[in-house]
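Note that one protein chain is taken out, while the other chains of the complex remain in position.
Presenting subunit A:
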Amino acid sequence: MKFDENIKKSLNLANNATAVTDATFKGLLENCFSVLTGLPEPHNVTNLYNSKPDLVKELYAALLSITAEFVRSGQKSDSIRDFLNKCGYNEAKISFYTDLYDRNREEIEGSLINVGSHLPHITDVTWKIDYIIKSSCVDASEGPLFRIGLQTEKYNSEIGGKKVELVNFTCDSQELQDLVYKLKDAVRHCQRIGSEH
């Protein structure tokens, strides 16, 4: 785990008890973990600034950076403890940090997993069965005809969130049988892998 010297210097600001009180430090950490899990900040940042807003801001940025990096590289609380110790943090601060870290780590991992480019993800399916009674070309009934809609989710940068799209297609009995057979084959494969390990 290597960090830039600048970040270490910024982290060191927390040891300046006049600029950053214990309450401020706790507030910053709670904000930090909330933001990384995708929730709004529980404390209003301006209330945490005290007399030295620049220092508090710098410390906040550094805390966000190291927390994201810890989760990204999968650090355990032991090595984090070592690292913060080297930054000159006292036991109370370190425990407070590692406590929050252990509680929020999985959540943050969850949001980090979703960062990146993914194919549209299928989350649901709709189906209906139609019978064609008559059409402009043929005067005879036909069916069943399955209309299938796959609901997919994909991250869309324009709206800054998930966008749901439907993939619609039709198939007849035989083709649906083929589709189900192939999907079942895939499910069986997953189950076999699951039971082997």
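As a working rule, contacts are C-beta pairs under 8 Å (C-beta built on N, C-alpha and C of every residue); 3 or more make two chains touch, one makes a residue touch a chain; residues count from 1.
Please note the rule applied: contacts and distances are computed from a predicted model.
K.L.:
From the list "COMM domain-containing protein", "Trafficking protein particle complex subunit", "Dynactin subunit 4" or "S1 motif domain-containing protein", give the UniProt name belonging to the chain omitted from this structure.
P.N.:
"COMM domain-containing protein"
K.L.:
For the full complex, which residue in A:K9, A:K86, A:H118 or A:K163 touches the chain that was left out?
P.N.:
Only one listed residue reaches the unshown chain, and that is A:H118.
K.L.:
Which one touches the absent chain: A:K9, A:R103 or A:K182?
P.N.:
A:K182
K.L.:
What residue numbers in subunit A mark contact with the hidden partner chain?
P.N.:
Within subunit A, the residues touching the omitted chain are 71-74, 109, 112-113, 115-116, 118-125, 127, 129, 131-133, 135-144, 146, 148, 150, 152, 167-171, 173, 175-180, 182-187, 189-190, 193.
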